[in-house]
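A single protein chain has been omitted from the complex, and every remaining protein chain is retained in its original position.
Each chain gets a letter, A, B and C, in the order it is written, and its residues are counted from 1.
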Amino acid sequence: MVQLSARRKAFPLRPHPAHGLNGGLTYTERMRRHFPWITLVSALLLVGMTDINFLSPENLLNLATDIVPLLVMAVGMTLVIYIGSIDLSSQSIANMATVLTTISLPALGVGSGLLVIAAGLLFGAISGVVTARLKVPSFISTLAVGGIALSVGQFASGQQALHMDAEQRKHAFGWIMGTTAGIPHELIVALAIVAVAWFIQNRMTAGRTFKAIGAAEPVVVASGIRVERYKILAFALSGMFAAIAGLMFSVRLSGGSPTLAEGFLLPAIVAVLVGGTPLTGGVGGVTNTLIGTMIVAVVRSSMLYLNIPATGQQIFFGLVLIVAIATTIDRSKLRIVK
Amino acid sequence: ATLGSGVARAAAQNPKIAWSYRDRTNPYWNSIVSGGEAFVRSLGKSTSDLINLINEGSSEKSLSDIKSLLSRYGSEVALAADPNDMPNCRPVVEAVSRAGAYVSTIWNKTDDLHPWDFGDNYVSHMTWSDVGPSEQTARLLFDAMGGKGGVVHLGGIASNNPAIERLEGFKNALKAYPNIEFLAVQAADWDTQKANQVMSGFLTRYGDAIKGVHCASDTMAYGVIEALRAEGIEDMPIVSYDGNPQAVELVTKGKILATVFTNPHWAGGITAALAYYAATGFFKPSAEPKEHREFYGPTTLVTTKDAQVFKTKYIDTNPTYDWKDFWSLGKGQIKYRS
Amino acid sequence: MNQFLAMENFRKWIPLLVLIGLALFFTAVNPNFLSFRNFARIAISASPALMVAVGVTFVILMGSIDLSMEGTVAVCAVLFALMLNALGGSIAGWGWMAIPGTLFVGAILGAINGLIHVQLKIPSFMASLSLGFVGIGLSLLITGGNRIQIEDPIFRSLLTLRIGGFALMSYAALAALLIAWFIQDNTTIGRNFYAIGGGEDLARSSGLNVGKLRITGFVVAGIFFALGAIFAVARLGIAETETGRNFMFVSVTSVVVGGTALRGGSGGVWNTLVGVLIVNVIGNGMVVIGLPDYFQDGVLGLLVIAAVYLSTDRRSLSFVK
């Protein structure tokens, strides 16, 4: 025992890395919550260095407008990730939404939008019921409900790509497509949607409850709140936002197809995570997702500016993602990293 | 809505050439890219001057990437694109026109969208009439089956245009063969693994009743062949589509009866060339007749008889094409069904 | 108490009962389903998926998740094919070295995954998802997007050689499953995975080096992904980036359907076998009964929900994420 211990050197003692000896949070820890937007600005500047036109207001405006459907979907996804679950059905719901919008446009006009939103709410709520009441993990329940939405989309479309009549589209949704003072209405609509989501999250009992569920579900139960209802609501809202994303995309493309929104899911999840809302929930939120979506947009278009060769784009994306997540997530909020 | 109607403007001196396509994991798109690269080399540029926009099957990414390209290079762009989903073609074309750049598209376009509605900027659209060739392969198949017995069809992603047409051709051929029993059709999404699983399911369902397989693409045929090989079935008549190198190889060996070569190498080159030469002012698209704006690409039936010759000519080497000879390989103006 | 125990034991068997129930249902609709040959077909299509799912099972047992399988399988598949062809093209010659070589590649990729997750303290979901992208990209870079064909008849005998009606591949997969079972139940690392899943802080305070075990788990997963890649190549004779496609959702779904909890600590590789079979039986069965393809995604979804619903003990779950 003595020998053993003799070989062991005393180690220099340090306080816990997260806080100084005086107990306050260290500088980096306090800076953490600013990291998402710092990452965004750095990325913008980095790409701007290769071509200053990238930073022109017009280009940034375009970049923001292009990402609108993804942003709307990611905002919905945020609410679900905020309660510590995940929604893998968003893309399929958006797919279904493009089909439903297109086929109901002749009969319902603007009403087709309402129909689609209702359908999104319904499918989201089904995910919620299956998760909260049947206790099927959301990873599975939403994947499964997504499959159902996909079937509905395929069936309703007759497995065809459909296009909207130009006049009907203009009549019903022309207002989304225009611009005012150079700002596309799509962007304004999207920001309004983000604002609504922000309001729900920060100013309404539902949002407060979502946060509490993500932060400490047992506390919410022990506070006498009907957790299941709120969970279902979060999923329903996510489904609704996904449907709106599909609706806006469908109007932009003036058509629908059961595969039209393919490729939305992973970027949307990535946008939420990169923005700094971890899968454990309770932290982050829609403003983070706004930043996260922009980061995704910048990284995507940076490939063009940095001349990343075709076969290297996936690697580039993956590596940038790791760096972005490593800098944006707030580890002090994660007790155990699993 | 006629945009830029014939107003003469300074032609681009040295436009950036870009190809926007689905992915790099599929031999078909690799051939397209090889054609694009061959064209770029013919201009004395390096292959890295061809900008690759890979959309991973996401219309959203397709559109965003193209818009990023346009905002970086403005009107100095000659774009060749497969818009991935039919509805996506319109916003792509509109964005290009707005920027004053030039685009030629292949495959996916809604019927109500025409190059001549966009003046010079929407240079051309090429697609392949798959109905006829698909009918031809089906006839070959039915003949090989001796005009009787059960047949199954494995289709692509059901809402994709080629999938629809290839199924239609197959069904047309059936009419002339009353003793052929059409057992089942199922989408296998252009995917080898999925086709493999679907085929083994068919084997269980229909067993020995299956006497022939009609595949909507080569990639799916590979999966079918392997599913059959697993059962020790080596001589089932199979036909496929696309004329990929591996499939042509299999045709020479008699493993596949016939495939249809759509000459993606040429298509990749000529589509880029059309956009490029329109951009440089080498020709004025709006001065061309309609059959030069919307036309069918070449299809060559490759059967066991001519496979070897075909292989040496088109697969082992690529013929040198004159990239200014735009239309000689085309198969006439696109006809719409309704 | 006894009644409670009986109930608990009963629950353990529910996934298997679901599997049997599904088989009976499909048989009732189309009696062809219940045939030896069809089971052999299901076994072939399930073999690669089983390996991948077994790999991810180890990670899930620890309460983490590994979503890098599509990239890892793609890289392993194309490297396997390249190695095999470079080493003479036949398993009979030096080509067999490609097999351990590929397993090694899988292990390395798993180790990178684990290191990034543990050392950079990035939750495994995000770390492995990102690395999946990198893996897909890497395989693309290696192949330039082309496919590599494997002609070697000896290697392909994994598919073509039948013993007692089943393809050699199915036996190989079964052997790998037995090894996984052995690792899970009879080795220290296997048991320690359960310990971490059962309570990470408790495991740590019992003196386990949790970080190192985590990385080990990802390495083991990587090795099984590599095995999955080899079987996938054997099944189609083609190695390409696409070889990895679809494995992510299918394998995680299989694991959960089999009764292994995503929060870790319960379940195991036999559950995964049942889960993989359930998923493959549904896939095969829907074709066999001739369900229109546009309904298949939806029906798969409903059946998966039903399977998970039946096999979870809701009383023991305070909440589910």
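Here is the rule we go by: a contact is a pair of C-beta atoms (placed from the backbone, for glycine too) under 8 Å apart; a residue touches a chain by one contact, two chains touch by 3 or more.
As a working rule, contacts and distances are computed from a predicted model.
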Query: Under which of the names "Dihydroorotate dehydrogenase", "Sugar ABC transporter ATP-binding protein", "NADH-quinone oxidoreductase subunit K" or "Nitrate reductase gamma subunit" is the non-displayed chain listed in UniProt?
result: "Sugar ABC transporter ATP-binding protein"
Message: Touch partners of the unshown chain, restricted to the chains that are shown, please.
response: A, C
- request: Determine which one of A:R32, A:K135, A:R169 or A:K211 touches the chain that has been left out.
  value: A:K211
Field: Which of C:N32, C:Q149 or C:S266 contacts the chain that the document leaves out
entry: C:S266
Task: May I ask which residue of A:A166, A:V221 or A:A326 touches the chain that does not appear here?
output: A:V221
Field: Footprint left on subunit C by the chain that the document does not show
entry: 182, 186-188, 191-192, 194-195, 197-199, 202-209, 265-266
- request: Could you list which residues of subunit A touch the chain missing from the display?
  value: 1-2, 4-6, 8-11, 13-16, 19, 21, 23-25, 203-206, 208-209, 211-212, 214-216, 218-226, 282-283, 333
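Convention: only the chains that are shown with their structure count from here on.
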Field: Separation of mean Cα positions, subunit C and subunit A [Å, integer]
entry: 28
- prompt: What is the distance, in whole Å, between the centres of subunit A and subunit B, each centre taken as the mean of its C-alpha atoms?
  reply: 34
Query: Listing for subunit B: what residues touch at least two other chains?
result: 24, 158, 187
Message: Where in subunit A do residues touch at least two different other chains?
response: 154, 159, 258, 311, 313
Message: Could you list, by residue number, the parts of subunit A that touch subunit B in their complex?
response: 51, 53-54, 58-59, 62-63, 66-67, 69-70, 98, 154, 157, 159-163, 166, 249-250, 252-264, 267, 297, 300-301, 304-305, 307, 309-311, 313
Statement: Given the complex, residues on subunit B that touch subunit C span 23-27, 29-30, 158, 184, 186-187, 191-194, 196-198, 200-205, 207, 222-223, 226-227, 229-232, 246
- prompt: What does subunit B use to touch subunit A in their complex?
  reply: 24, 33, 48, 51-61, 63-65, 67-69, 71-72, 85-88, 90-91, 108, 110-112, 157-161, 164, 187
